[in-house]
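All protein chains but one are shown in place.
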Amino acid sequence: MSLSNLLGDWSKYRKTHEEGGFHDYEHMWGMVIDLNKCIGCNACSVACYAENNLPVVGKEKFEKGQAMHWLRIERYWDEPDLGESRVSEYQHHGASYVPMMCQQCNAATCEPVCPVAATYHTPDGLNAQVYNRCIGSRYCSNNCPYRLRYFNFYSYYEDAWPAPLHMQLNPDLSVRDKGVMEKCTFCVQRIRTVKDKAKMDDRPVMDGEIQTACMQTCPTTAIKFGDMLNLHSPEKAQPTDVSQLWRKHQVELGKHTQNKQNKDLRGYRIHEGLNTDPCVMFLERVREV
Amino acid sequence: MKDISEDIKWAKINKDVLRSMESPRMGYWVSVAVCLFMLAFAVGAEIYQYNVGMGPANLNVPHMWDLYIATFIFWIGMSHSGTLLSAILHIIGADWRKPIYRFAEAMTTFTLMTAGLFPIIHIGRLWNMYWVLPYFSDRGIWPNFRSPLVWDAFAISTYLTSSALFLFVGMIPDLAICRDNARGWRKKLYTMLSLGWRGDDRQWRHFRKTYMIMACFLIPLAVSVHSIVSSDFAVSIMPGWHVTTFPPYFVAGALYSGCAAIITLFILLRYYFRFEEYMTLSIMEKVCKLTFAIAMVWTYLNIIEFSSVWYGHDAVAKELLLSKFYGPYAPYFWAMIFFGSVLPFTLCFRSLRRNLKAMMVISIGLNIGMWLERWMIVTPTLSLSYHPFSFDVMWPSWVQWFIVFGSFGWFGLLFLVFVKVFPSVSMYEVKEMILHRRHLANKGIAEVMHRRSSDKQPDSGTPGLEGA
Amino acid sequence: MKKYHILGLFSNFDEAFATISDIRHYKIPGISVDDVELISPIEHPEIEEVLGVRGSHVPKFTLAGALFGGIGGFMFVSTAQSNFAVQPQGGKAVVPIPSNLVLSYEMMILAAVLFTLTAFIVSARLLRKRKPLYSENVSLDQVGIELEVEEKFIEPIKELFKKHQVVEIRDEVMK
Partner (left out) sequence: MSLNNIKRRKFLKIMGWSGAGATLAGCDMPTTMTVQEGKEEVVSYLSPEEYVIPGVGVWYASTCQQCAAGCGVHGRVREGRVLKLEGNPSAAVNAGKLCQMGQSALQTHYNPDRITAPQIRSNGALSSASWDEAYDLLKKKIGADSGLKGNRAAWVTGNVSGHQSVLIDAHMEALGSSKHYTHEVINDSVWQAVSKDMLGVANPRVRIDKAQAILSLGADFLGTWGSPVQNAVEYGSFRDSPRGALIQAEPTMSLTGSNADLWLPVKPGTEGVLALGIANVLMSNHGVKNIPSQFKSLVKQYTLEETSRITGLTGEHILFTAKTLKERSPSLVLAGASAQGHENGYEIVAAAMMLNIVLGNLGKTVEGGTQLPFSQMMASEGNTRDLLALADDLGASKYDVLFFYGTNPVYSAPEALKIKDGLKNVGFKVAFSMFNDETTAEADLVLPLASSLEDWGTHVAAKQGARSEVSIQQPLMEKIYPETMGFGDIMLSLLKMQKVDAYAGFNDYYSYLRNAVNNMPGFMAKNGGEAWKEAMQAGSLEVKGRSLNVSSKAISIKMSVPADDAQYPLTLIPSARLGLWDGRHANLPWLQEAPDQMTKVVWDSWVEIHPRTAAKMGVKEGDLINVASEQGTIKAKAYIYKGVNQDSIAIPIGQGHKGYGRYADGVGVNPLQILNPAVDKKTGELAMFATRVKISKAGSAKDKLVRMGGSETQVGRKLAATISADVFERTEGDA
């Protein structure tokens, strides 16, 4: 608690997300989800359960809407972009699947409303949730337009992992007790591991070195994860890298409306107009018309 | 019709008010028992919730908030009445407030003490509640001063402190009277609380200043408190919450429910303590008129909100509005409109205003409407907001209902204790009021004085309640 | 030399008023109106006509409190924020004026109220040992006048009181 801090220069923190974020980021982890390839098979979701110690809540609690699926695959039957004429006797064009995990917004609406600063932005551009600090006011979840924050309504661990199921729990992250909020972390424990390794080898983290559980298991590689800044190995950037895909589809961070030269490019972000500036870009689903 | 008759003898005032504090009658104990019974529900439910978690309360994604927050706003709102009647009317010198402001202020304090419980009840880890306060932590961790919830913590604690002190300061001369007439533990208590008040001109002088200053501070404070509570919602980005008119809307609603509550308590006290001479029907009428005026303001603000959404053409907000009209919550919404905007028109009828039984029912109806309003603010938005996949309708479970129900018992309990320990009518100010009215009523001051000097009965000065 | 406290109880305010104005007009040489205290069941602002206008310092304290609370509150919150690196969120400034204004506003009011109360207690000489000369009737409907005089003035004052139909006179020696 020093006064000099008050008078210190905080300009680097005063950058708004429109100016590329309010941190001088080391990384900016982002995702690209190709709905042209996503088949909605649930592999990512179950992989998330396995990686992140997500409890199985059972039918009753699921019915109450108290399930803990950090990564849920949403399924919609209608296709507004193909016009109402497509609505017919049968579901001729199948379903629309959207895997939804925390969008890691740069201007995260959940952050400013937390009374105890339990959720904040890391220098990785991640929207971190500090379980031990959370008091469970649940304001963040109310203010999340994606409804992607999940609350421990019970001490789920008490009956979610009857022995020996609990031997599968991942020691790299905690098992949450009742009363705290949680959400997708982009597998921060995996990011941490790779960063530590890179530090030990005294080298920067290379893009593509880190795989989230959902990305790693996705059979059709519909999910891509990577560093959107890609400061450390820009020369090695592949066209399939997240950073390159964002550029290719002319989607930029820090905007609530993208002005693309080519309007037909598929990249878009969900609820972008709310200016939450999510770090997950979706590529539009494709159908023969 | 007079607010109060000028012929009431000062001795009688003391006698009546002090009598109301005498050892209670049967009816009192019954009401205490009832309140304790209601409170038991809440305590039981809260213990259960504390042990199991928030799940049994039927909170879920997306319904992270529900009755707890709604009721929290309801109680906060009710607290505004005391400030309104006491402070504002004091400043503008409307002396008809004098017989009734004391219990109104008490209500303010106790509703705040009730409201303050709800944030604690509703958070997931209430044993860490103190983290929202800015205390010096050796880890250098602070609350997030950006969060409206922290503003709440500041505002409500300030409001509770100030209004409690306001109540206390206003009571000091009466406490002195009690001291002079009490015996036993009450004597000790009042001697302590009256801070050695003897009523010399110095004390009166500073008292006047202090009371006026505090009144002046309390009004903006009250307004700010409910604006801040409204910003819990207005600051968010959710449709139906992110509304510019929320601060005034909340304040109006607050005053509204406060006045309605005052009417209810007014009738009860008048009935229990036979305060007919002080809490007269004409004062009642004034409160009713005030309530009606505020009800109209509230209705107007409702219309403003709806139409601004309607013409604003924000698709999501519009969906939400329509779902309030036709959706699953429609019955409650229209009930709120009826109780909040239609029912108050009964206050236009003199016969009804003067009919205590009717007013009892009506005032309770108004408060039901106000409670529904808070619920209709909190829950529909959560049910239906931006993300269709998370649309959901969830009804609160018994846990929530028990705790809400019990909170009324808690409030009642506090109030019942108050009326037996403290004078619920301000004696010295009623005296002032009577004197003032006499000045108005009679020509010459001298005659007034002489009539008064002839008031002296042999027993008039006798100390002690038993003499009365 | 001995000092006496004398208290006269009057059944109405006018007599008390008249008495004090007599004192004020030196009906008894050597007694100044400054030694006079009026004790009344309700407030009588008009007494200042004879007692003289005696000001109050309470508002000054209030002002001090308001300034302390307002500025201090703002400083406190801002310093806390700038010492807590987690605070910068959502791309807003480290020390966000709007929310800090809200907070300092509340703290201003709180401090102002507390200061006012303190000022009141101090300047109204509350929380002290009460002077022994006191009648319960004052808290009912009688008006009292209390003076602190030397022995030689007792009789004249009693005369003066009697002249104004005093109800009761109490006096006692101060050791």
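Per-chain residue numbering starts at 1, and chain names A, B and C are given in the order in which the chains are listed.
We adopt the following convention: contacts are C-beta pairs under 8 Å (C-beta built on N, C-alpha and C of every residue); 3 or more make two chains touch, one makes a residue touch a chain.
Small disclaimer: the values here were computed from a predicted structure and weren't measured.
Every shown chain touched by the omitted chain in the complete complex is listed here: A, B. One of A:N5, A:N42 or A:T122 touches the chain omitted from the figure, and that residue is A:N42. If you put the hidden chain back, the residue from A:M28, A:L148 or A:A213 that touches it is A:A213. In the full complex, the hidden chain is touched by chain B at residues 315, 319, 386-392. Within chain A, the residues in touch with the undisplayed chain are 35-37, 39-43, 45-47, 49-51, 53, 56-59, 62-63, 67, 69, 72-82, 89-98, 155, 157, 162-171, 173-177, 213, 216-222, 239, 262, 264-266, 268, 270-271, 282, 284-289.
What we mean here is this: only the chains that are shown with their structure count from here on.
By number of C-beta pairs in contact, B-C leads over the other of B-C and A-C.
Between the Cα centres of chain A and chain B there is a gap of 45 Å. If you average the CA atoms of chain B and of chain C, the two centres end up 30 Å from each other.
Distance from the chain A centre to the chain C centre is 64 Å, each centre being the mean of its Cα atoms. Shared contact sites, meaning residues of chain C that touch two or more other chains, fall at 80, 83-84, 86-87, 89-90, 92. Residue positions of chain A touching 2 or more other chains, listed in rising order: 1, 109, 112, 117.
Per the touch definition, chain C reaches chain A in the complex via residues 75, 78-80, 82-84, 86-95. By the touch rule above, chain B contacts chain A in their complex via residues 52-55, 58-65, 119, 122-126, 128-129, 131-132, 136, 140-144, 146-150, 153, 232, 235-238, 382, 385-390, 392, 394.
Touching chain B in their complex are the following residues of chain C: 11-15, 37-45, 47, 51, 54, 56, 58-59, 62, 76-77, 80-81, 83-84, 86-87, 89-90, 92, 96, 99-100, 102-103, 105-107, 109-110, 112-114, 116-117, 119-121, 123-131, 134, 136-142, 146, 165, 167.
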